[in-house]
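With one protein chain withheld, the remaining protein chains of the complex are depicted in position.
Right, chain A next:
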């Protein structure tokens, strides 16, 4: 009994109201954290939940032929499933890596949505996974690769630095994509200290094993670029008859300069296009390029795919370049694959493929189709024509010229019995005053005598052909590799 008349009950209610306000503050704040700001917290790069979820299930596989070339291993760690690779170094330029620490590259990156199971196309119902917080099992990616051709290319390069790209001219399917030296992407799977060591070692190695030379390295294409120049000259009407002598001097003084361009072979003075192509006369093609003009040369080069910054197969391909702002001397050098003309091996395979496919360049692609984990098709890569690089008639004449090269020119090493083979060799000098070891190039295509279509177009580049400088030639070092790849495709 206090008897002072102070209504304690009222104050208790006030205090209760205060507690209710505290409760309300907690509820409002919880809503803020969990709902309003939830999205931005989920996406914070320091939040590892998405990474945990990503590695919480086996990743889908990349398939070559009918067999997977990848796998998943349950590590029992927080980032649970680690990537394994079958024939890792052989397929590394295609698969790239999938690393818990360093992310993904190449197909692992480009097809990540399907492989990781996040692609909405994998869902049985739209928005189903948003509702259930589920994640589909990883889907598979079926590649266009021909395992026999891939092996032939890898074995052909051996211990030498270089790259091979082979495509099917009529479809653009990539049949082989090899880069040497290579590495085993499995070394980068997982979170061990060895992963970091492997990463450091691979990145600092002088011969750059993680560089995908087939699509990410551009080389001066040298004489192989003469296919493009010839196509431009024929399309532009600068040359009407391949057997008509061109009025070209030897040596050829570059316009507006005192530099004299010479040849490695005899008989180039006033030679016909056929002879000049067969024996790779620099003077003739330099002069032809100038005669065609910078605009038309660039137009034809673009038609083959040069200067295309958008090409993806589905990973990005470094743009091959044909310089557009050149004077006549530079144009002359550009037209024989020097100066600022640079090309990836894939680009040069596309050049050969265009000749073999009536002048049409099909969009190159590595992914045949994607499937769900249990094999039903999710999406198929459509086959499209990227450009018409030249007139079909021009393509016919170039086929003839390229066939001559293999039959009796610089590319006899690429000849295959029972098949029509066309090719073009190149020996690209580079470095200051051409001091570097030249790159040996060979681009070619092959059509079985039993078939109506050209089965394969291939480009080979060998960086460090171990021979005296004078002996290095596309026909000598690169052509046998090209032949092995073509044989593998023709007669698996």
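Everything below uses one rule, namely that a residue touches a chain if its C-beta (ideal position, glycine included) is under 8 Å from a C-beta of that chain, and two chains touch if they have at least 3 such contacts; residues count from 1.
Note that contacts and distances are computed from a predicted model.
Candidate names were "Tricarboxylate transport membrane protein TctA", "Carbon-phosphorus lyase complex subunit PhnI", "Cell division protein FtsW" or "ABC transporter permease", and the UniProt protein name of the unshown chain is "Cell division protein FtsW". Contact with the omitted chain, checked across A:22, A:121 or A:396, is made by A:22.
The omitted chain makes contact with just one of the residues A:10, A:309 or A:450: A:10. Residues of chain A that touch the chain left out of the display are 1-16, 18-20, 22-23, 25-27, 29-31, 33-35, 37-42, 44-49, 52, 133.
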